[in-house]
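Omission of a single protein chain aside, the complex is shown with its protein chains in their original locations.
Let's turn to subunit A:
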Amino acid sequence: MNETLVIQQRGVKLYDGDDKAKLDVGVVLLTTHRLIWRDHKNHECCIALSLSQIIYFEEQAAGIGKSAKIVIHLYPVTANKEPGPYQQSKFPYIKLSFKEHGQIEFFRRLTEEMTQKRWETPVPLTISTATGSQTGKTRAVGIVGIERKIEQKRKETEQNISEAFEDLSQLMVKAKEMVELSRSIANKIKDKHGDITEDETIRFKSYLLSMGIANPVTRETHGSGTNYHMQLAKQLGDMLLAPLEERGGMMALTEVYCLVNRARGMELLSPEDLVNACKMFESMQLPLRLRVFDSGVMVVQLQSHSEEEMIASALDNVTDKGSLTSEEFAKLLGLSVLLSKERLLLAEKMGHLCRDDSVEGLRFYPNLF
């Protein structure tokens, strides 16, 4: 079949075995027949190898300071090998280092091509590209043909990107007008130039939410919340009751975020959506509360689990065992270490516990003072 381009990836460095090739970073191209590497500056500098020369290949994961690589093991060179930058090498393999990622897709495509082996498909009327002095010429023609296609595709992509950027800029100009308008409105609301009804305020807030403009006006009515957040709060109120019970009545907000978004699958909540919805629990008289500890940790807790109860239970447990660390307390209650620590800190704050802080850990004792 005719050779066609499958995928290309820029930002790739070539390694001769484990040694860096004397070449710069470039573009690697996979066709149905060959693997080609081309210097990103000098397009004349081009190395190709037939896919048929590949025995097998594998991924090499990235490490700290090292990019992901694909290692390609090759058959030993035949006597009539074409002249190229490397007449011989002490390594039976080469590596492609993906400095700008893209290895995942490239690996997948290479696997496909190596499985399908489309270069072996016989095509009736072709010029034989077998060995011999013919090969040199055909190769040259082949490369030029492919080069043209690549150039075409690159121009198209560039065209697409620049068009996209142009459209994006125009869009941003319009968005900026909206931002300025909303600022003007916000100022007027502050200076009371006009009579805004509650309805209009709610509408305005929803426009801000849609545009992603920070809300400069906070009113007592619903704070930053909108109808959307009210609905969310209700949904959360239903959804979180069982999980909260299972976890001792309290969950870190990040845990709630993961739980809710994993359940949704799509149309996910932003972190701010979640926070704004949780802030409405009280005003909507739902049995949940958003709570912020001194450390900055934010949790959702069942309203039924009152503060006194939590502190009393913490004191009981610590007295019972003589002393407890956060880890021990967590195990005891089936809570997370983070939250059990917060409870102990709270009890300490209220004067019921005191601490022994050493390098071995933070341990709490009943406060006998």
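One rule holds for everything that comes next: contacts are C-beta pairs under 8 Å (C-beta built on N, C-alpha and C of every residue); 3 or more make two chains touch, one makes a residue touch a chain; residues count from 1.
Basically, contacts and distances are computed from a predicted model.
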Protein name as given in UniProt for the chain not displayed, "WD repeat domain 75", "Glutaredoxin-related protein 5, mitochondrial", "Integrator complex subunit 14" or "Vacuolar-sorting protein SNF8": "Vacuolar-sorting protein SNF8"
Candidate in contact with the missing chain, chosen from A:Leu29, A:Cys46, A:Ile70 or A:Leu269: A:Leu269
Candidate in contact with the missing chain, chosen from A:Thr254, A:Ser283 or A:Ser313: A:Thr254
Subunit A residues touching the omitted chain (full complex): 61-65, 101-102, 104-105, 107-108, 160-161, 163-165, 167-169, 171-172, 174-179, 181-182, 184-185, 188-189, 193-197, 200, 203-204, 207, 209-214, 228, 252-255, 257-258, 261-262, 266-275, 292, 295-298, 330, 335-339, 357, 359, 361-362
